[in-house]
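Only one protein chain is missing from this complex, and each of the others stays in its spot.
Residue numbering begins at 1 within each chain, and the chains themselves are lettered A and B in the order written.
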Amino acid sequence: MKPAHLLEIDHLRLETTPKHGEPRVLVDDLSLYVDAKECLAIVGESGSGKTLAAKVILNLLPPGVRIAAGAIRLDSRELTGLPPAQIRAVRGSEVGMVFQEPMSSLNPALTIGYQLFEGLKLHRGLNDDACREQAIAMLNRVRITDPERCLRAHPHQFSGGMRQRIMLASVLLLRPRLLIADEPTTALDTLSQREVLDLMAELARDFNIATLLITHDLGLVSRYAERVVVLEKGVLRETGETNSVLTQPAHPYTKQLVRSRPQRRPDSPSEQPSRPLVLEVDHAYISYAGERGFFRAAAPKQIVHDVSFTMREGEILALVGTSGSGKTTLGRAVVGLKPLASGVIRVAGKDIATLTPEDYKQFRAHVQLVFQDPVSSLDPRMRIVDSVAAPLRVQRLSSAERTRRAEEVLCQVGLENFRDRLPHEMSGGQRQRVAIARAIVSRPKLVVADEPVSALDMTIQAQVLALLQRLQREYGFACLFITHDLAIVQQIADRVIVMSAGRIVEQGPALQVLSSPSDAYTRELIAATPHLPGELEPA
Amino acid sequence: MLTYIARRVLLSLPTLLMVSVIVFTLMRLIPGDPAQVLLGEDADKAAVAAMHRELGLDRPVPEQYLKWLGHAAHGDMGESIVTHEPVRTMIADRFQLSATIALISVGLATLIAIVIGMVAAWKRDSTLDIAIVSGASIVLAVPSFWLGMVLLLVFGLHFGWLPVVGYVPFADDAWQWALFLVLPVVTLTTVESGVLTRMMRSSALDVLKLDYVTHARAKGLSELRVLMHHVFPNAFAPTLTLVGLALGQLLGGIAVIETVFTLPGLGRLMVDSILSRDYPVVQGCLLFTALAYVVINLIVDLCYPLFDPRVIAA
Partner (left out) sequence: MLIAVCLGTFWTPYNPIAIDLNHTLAPPSGAHWLGSDEFGRDVLSRAMVGARISVSIAFETMLGVVVIGSLFGLAAGFLRGWTDRILMTVFDAILALPGILLALALIAVLGSGRGSIVLALTVAYLPAVVRVVRSTVLSIREREYIQASELAGDSTLYTMARHVLPNALPPVILLATSVFGWALLSESALSFLGVGVPAPAPTWGNMLSASRPYMEHAAWLSIVPGLCIAFTLLGINLFGDALRDWLDPRRDA
């Protein structure tokens, strides 16, 4: 007889419970299983139901959602329909859960120690000393330095990566048999992501814990999960061994997901005839005024340290780094939103710090920025045609002419029917296309794109990237593309600059840097980037 | 921690200074000549001029201000024009009573608000929640002085259980003193609990949506524990600010209650002295209440880190 699976979900159906109208189906006929010692990944985009599937196991559904049909079994024991007291006994001690947002998953008002001890005292009935002993041992295991002090501290004193490790410690203290990890590293930068996930895999092996990994990143699935389940809009599309599903997907949706991964450029960029410089950055230093007391100014913090590079017309330069590397700030400085502490930035030959009013208007027409967050970069009260037309105000055009050009650009991004809509009526991908339209409406020479696709779903990401590339070819603007994702760099960049802690660590032609990096940091970054078999390998 | 305290204290100084300027200016703007008031309508010019010199009113205004400020810093706020008592003793006497009522009422209101606010948030959209919210809304709409009068009407006059007029100091007869305080305290508690409950409920609702609450539940903790240890400390912080504000506003607003229940408190002193143009008393009261307000808020700010440790770093 086949041994029972550790976790079994059987024909699960989740519906909303609206006060009026028909209930909506969120998850339909989902069946999956997890065996001991293995890692199963549930992969899908937003709206796929993957998070709900994870939460339902411990009956942590948000209000307004209920189990309409199906069963969930842990070691052949029925979990659905258990009375609250019994499900509480399962929570934590048999099934542990790690959440996505490290910033909000630990209670800011309580000490770390208190939060770590809680579960132990509840499920194992240990006293303070025993708790402390175990907690310190586990904190050491997750490589937190100075665990004693950590116990007394509060969550806000730690970085995102550290908080996730503390969360891991907290969950593993109770030695659960199944660990559910809901997008545990989405909010972390590439290097921290690698650290935390490697740690999780290691601990799962050592403590004999099965893992259910919820993610949207196929690269992570490929690296950490033996088996995978693909969800789309609440329905299971494909499942099987990771390797075979990802290299030879059977279902069209899976194929689409795999195709949406940034592809390596088919050709190497042809040698560009020497074109005029559009941007020169000369020994730029940017600092951030530190905390001020009432009477004293605090020491400024250096964010960007002696950065120099140039850009020619029409080229795509990728600016890569993790959070805190200074890449975003540098991007802001290039468009004139952040002043330099010292050094010069020249656009089309003119120093942007000393522009005459006429030149300033030209500058604003020549340089534009696409923001990362599609939600907050558009004025929620303006129709998108007006938002797109706004940058044209600085040129002396009539209102009718401005509107006409805005509509023209909206056509190019495929949103001509949306001209009168408001931002909240549109999806993330559509909003980002509006942002791109706004950036190119004044026919700029340089577009700075600050992580423009990081907040989007995989398939949308691919679409928007393709759009950006097409527009770049047609309009011929230079593009400073800021990102942390090396896979995207591989797809679109001519040259790349790698930054760390405010300094340039390496720069050069993209293909060269990615295939034979000369700097250790770059190598680390490349190794840490989750990729599918076949990607990111030397040519 | 110490820098946090020092910074808060330092920040309140300019405010206090500004308060003193405003108070002083206001007093100078009140029409009427204090010297004239003191001496009566038909005093002759010479006597008035002499009085001006005596009161220091003939010196340039900024000098008068500094002199007054200097005195006030030492606690000397002059004498009442009407009764010739030193202003500070008058304030000190009355303050005890007002403060007691205010503190007890706000304290009780806070406790009530915490409990029913959190319960309402926890059982969101249930009948209990709707009842609590409606109750709070109704209470918010009722003017305190009217509620006081109605309570007086019912319990004092109609049933005769509680005394209606007057006041007996604690030192004389503790039991009687307590009886006299019951109605005002009940009135004030009811009124304050309305706004505090709503605030508590709304911030508890916000907290309940956050990840760490789900995480706490995922650890297997009971709902009660989750509410008390995880939700409450985080939800209470904004309400605490409101409590501070309420106490501060009550310093003046209590005048109304004191009028209804004829209690000799600070608010009543303030109103009477304005009506009788007793300037030193008015100035003293204003300055004192402003100082009390700043101190209260300082205390609130100092308690804040207990519930939200993040502010120390900010």
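In this section, a residue touches a chain if its C-beta (ideal position, glycine included) is under 8 Å from a C-beta of that chain, and two chains touch if they have at least 3 such contacts.
Model, not experiment: these values are computed from the prediction.
Participant: Tell me which of A:275, A:393, A:473 or A:523 is the one touching the absent chain.
Facilitator: In the full complex, the listed residue that touches the missing chain is A:393.
Participant: Which of A:131, A:246 or A:335 sits in contact with the chain that's absent?
Facilitator: For the chain that is not drawn, the touching residue is A:335.
Participant: For subunit B, which residues lie in contact with the unshown chain of the complex?
Facilitator: Given the touch definition above, subunit B has residues 14-16, 18-19, 21-23, 26, 29-31, 137-138, 140-143, 145-147, 149-150, 152-153, 157, 248-253, 255-256, 259-260, 267, 270-271, 274-275, 277, 282, 285-286, 289-290, 293-294 touching the missing chain.
Participant: Touching residues of subunit A against the unshown chain: what are they?
Facilitator: Residues of subunit A in touch with the missing chain: 335-337, 360-361, 364-365, 368-369, 371, 373, 375-381, 387, 390-391, 393-394, 423-424, 438.
Note that in this section only the chains that are shown with their structure count from here on.
Participant: Between subunit A and subunit B, tell me the centre distance in angstrom, where each centre is the average of that chain's C-alpha atoms.
Facilitator: Computed from C-alpha means, the inter-chain centre distance equals 49 Å.
Participant: What does subunit A use to touch subunit B in their complex?
Facilitator: Interface residues on the subunit A side: 55, 58, 60, 63, 88-93, 96-97, 99-101, 104-110, 118-119, 122-123, 154, 156-157, 167, 170, 174, 293-295.
Participant: Please give the residue numbers of subunit B that touch subunit A in the complex, ascending.
Facilitator: 7, 10-11, 124, 210-212, 214-222, 229-230, 233-234, 307-310, 313
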